[in-house]
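Yeah, one chain of the complex is gone here, protein chain that is, but the others are all in their spots.
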Amino acid sequence: MVYKFSNMKYVPLLVFQLILMILYFIFVRYGGDKHHDIRGFEDTHVMIFIGFGFLMTFLKKYCYSALGFNWFLAALVVQWALLCQSFYHMEDNIIYITKKSLLEADIMSATVLITFGALLGVASGTQLLFIAIIETAIACLNMWLVSNVFKAADVGGSIAIHTFGAYFGLGVSWALRPRKATPTDSTPSVDLNGPSYTSDVTAMIGSIFLWIYWPSFNSGLTNSNAEYQRAIINTYLSLAAATVTTFVLSSSVSKHAGKLDMVHIQNSTLAGGVAVGSVCNMHISAGGAIAIGIGAGILSVLGYTFLTPKLTNFGIIDTCGVNNLHGMPGILSGLLSILFAALATSHGYGKELEGIFEEMKQDGTGRSSGNQALYQLLALAVTLGISIVGGIITGALAKMPVFVPLKDTEKYDDEVNWELP
Amino acid sequence: MVYKFSNMKYVPLLVFQLILMILYFIFVRYGGDKHHDIRGFEDTHVMIFIGFGFLMTFLKKYCYSALGFNWFLAALVVQWALLCQSFYHMEDNIIYITKKSLLEADIMSATVLITFGALLGVASGTQLLFIAIIETAIACLNMWLVSNVFKAADVGGSIAIHTFGAYFGLGVSWALRPRKATPTDSTPSVDLNGPSYTSDVTAMIGSIFLWIYWPSFNSGLTNSNAEYQRAIINTYLSLAAATVTTFVLSSSVSKHAGKLDMVHIQNSTLAGGVAVGSVCNMHISAGGAIAIGIGAGILSVLGYTFLTPKLTNFGIIDTCGVNNLHGMPGILSGLLSILFAALATSHGYGKELEGIFEEMKQDGTGRSSGNQALYQLLALAVTLGISIVGGIITGALAKMPVFVPLKDTEKYDDEVNWELP
Partner (left out) sequence: MVYKFSNMKYVPLLVFQLILMILYFIFVRYGGDKHHDIRGFEDTHVMIFIGFGFLMTFLKKYCYSALGFNWFLAALVVQWALLCQSFYHMEDNIIYITKKSLLEADIMSATVLITFGALLGVASGTQLLFIAIIETAIACLNMWLVSNVFKAADVGGSIAIHTFGAYFGLGVSWALRPRKATPTDSTPSVDLNGPSYTSDVTAMIGSIFLWIYWPSFNSGLTNSNAEYQRAIINTYLSLAAATVTTFVLSSSVSKHAGKLDMVHIQNSTLAGGVAVGSVCNMHISAGGAIAIGIGAGILSVLGYTFLTPKLTNFGIIDTCGVNNLHGMPGILSGLLSILFAALATSHGYGKELEGIFEEMKQDGTGRSSGNQALYQLLALAVTLGISIVGGIITGALAKMPVFVPLKDTEKYDDEVNWELP
């Protein structure tokens, strides 16, 4: 039998997989036997693999790649992220793995998938995998700064996951922009850069599952029952309000007789989950959650309508519009976290205060609310800085011929990567 | 930058959303910090948004509208239903919101989506939203009568949700019937009133997810572990038996050599979950659950085959056949609840009796089983009355030009509402 190993382009990934295996053998042991009853794990799992995967199938001839690379990237990143995240919490050079740390790795992989959304159809498989490995390491460093150095509150990851992933992606996209500045020239396969009737329907599978389990995502890492319930309620209300707002606004900004635009429906409906993420466990009130959702829906639909075309002209392709779904709503959430940190009092929060803002103490020792607000600002600013700079550098590296960048005629096309029927 | 707000048709909904926000600010506070570990919430969530949404994608050119309006309606209704339901349980003019009350609002939104099923493709977006807002208020009133006044047992909501939603929808449908009585004339876009191969497959996503999580739906509001487990087991067995029965019968009533009909498979398989709903926490025995499922399957398939054509001739369009999936099986469940209430004894139920039949006491004080049976009958009769009358009046109002009814040529067609690829 003659083995037909005709192509080696992904073989370095197998080497990386083997290195991961060896690192796990050396450093990883099973953690405590406490039954971490974290349902958020299974729900987040659905979001990562079904949610992100199917959301990105909206392109008419890129469904295989959307689903396939989403899966490939996430399966690699969860293993790698678990090591990168745990690196900062090792005890005697040992990493104790638990269901909770798996959940954290799942959440981290969302960062990479958001970046993938910006690059959908324009980056090659090898580029994506290279970017994913680098981004994971940088994002875990940033996460450590946000959580463990600045001790900022960011329970749903709107700062460290959504904002980071979006602006890292835009940074890469800008670095990868084609040399010819004219956007028309740079997208000859522009006829493939759009949906079909069927692909828009399969994209809704992803969108709706993301929407459904977003409350589980935002509440997965809460520390008490009260916090957990508040995170569920606030996220749910914000999403519902963003959805209503998105439908109304999509019809209003439409060019044709009030028709709805599937791009808004698939994406801006979710902006409510991002915008409430960093503050969903705080006392924002149910009405406040709805207000945040309304604001997120408006911000996101207007972003798709007015801002995305400008970014494209500027050379920043953002295929899924992650700036409108994750980026700007993520910044909004960061700003809200500054506001609600500044308003936080031990009177209002009682013994919950330390669970939400680690460095503020119920007895008044520890950080003041003003100080906490500054640290929230710092977390947002550092995240923006690291993600943009990191993205641009990573994108510049990814342009190297060894990563086989796509030709213009190969963009948005499964043909390059798949045996098609 | 010139804002292109070209169309205002949904803007009143944004006003309604803002009113909801204000009402939440004034009346709603976070409820107790007890961790209501209600997994039924997430599962029901999947049923509402994926289940109902995809089930209704079976029409070949109405998939966007099915998914979109399902989402739009449900996102609006959950916010509104939470207020309407809690209105009857306010303490000092404050509504305490919990994960459980979110679940109840989710369940209530099923009512509106069942009604949507009857009207699929024949009502405009503005009509649907108007109907949804009115129906939610009426259905919450009826729910209060059933649960808090009559104290009827209806754990899975087969009376107050399924029966109500179905007959409200048929009432609206009758009121909206076109003036020309000839059914052929009234449906010129009749060629769009049918499935494609692909749309029937996506509809199965909805159907199977509804089926899978129906045990969670029926058991979500049980009061004890024994009740919970019984509700799971009975619902599961009834669904399984209804499924087998549906396949056999669909083949038997077929016109062509025993071929199966996707309409039956997508819908009648679920009738077992409806028919067992009101009694699933009672001592109906495992064999009884299977018998109910067999009966529901027979009732539903025969309904599709023989009754739906007659209703259409009578001017009642029922696009999804909700009468066969929710209506008649819901009435069956109501009748079964009369039977099993009449058979209930404190000997048989022990200390569980009060958990299931609120007004019956283990020590014999409180309602007799005969009395409880009468109240079950009353709940069913009042539900039928309010839903039919309410539906007809709401439908008559929805015919007003302000709600932009569809022309015959616009029916079953996404073109009216969506920017299509």
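Just so it is clear, A and B label the chains in written order, and each chain counts residues from 1 on its own.
By definition in this document, contacts are C-beta pairs under 8 Å (C-beta built on N, C-alpha and C of every residue); 3 or more make two chains touch, one makes a residue touch a chain.
These numbers come from a predicted model, not from an experiment.
Undergrad: Given the contact definition stated above, which residue among B:Gln17, B:Thr57, B:Gln79 or B:Thr243 touches the chain not shown here?
TA: That would be B:Thr243, which touches the missing chain.
Undergrad: Just checking the interface: what residues of chain B touch the absent partner chain?
TA: Interface with the chain not displayed, on the chain B side: 39, 43, 60, 194-198, 200-202, 204-205, 208-209, 211-213, 216, 224-226, 228-230, 232-233, 236-237, 239-241, 243-245, 247-249, 251-262, 265, 269, 283, 285-288, 290-291, 294, 305-306.
Undergrad: Touching residues of chain A against the unshown chain: what are they?
TA: Touch with the absent chain occurs at residues 1, 3-11, 13-14, 17-18, 20-26, 28-31, 33-36, 39, 41-42, 45-46, 49-50, 53-54, 57, 63-64, 67-68, 71-72, 75-76, 78-79, 97-99, 102, 198, 202, 205, 417-421.
The rule is short, and it goes like this: only the chains that are shown with their structure count from here on.
Undergrad: Rounded to the nearest whole Å, what is the centre-to-centre distance of chain A and chain B, using the mean of the C-alpha atoms as each centre?
TA: 35
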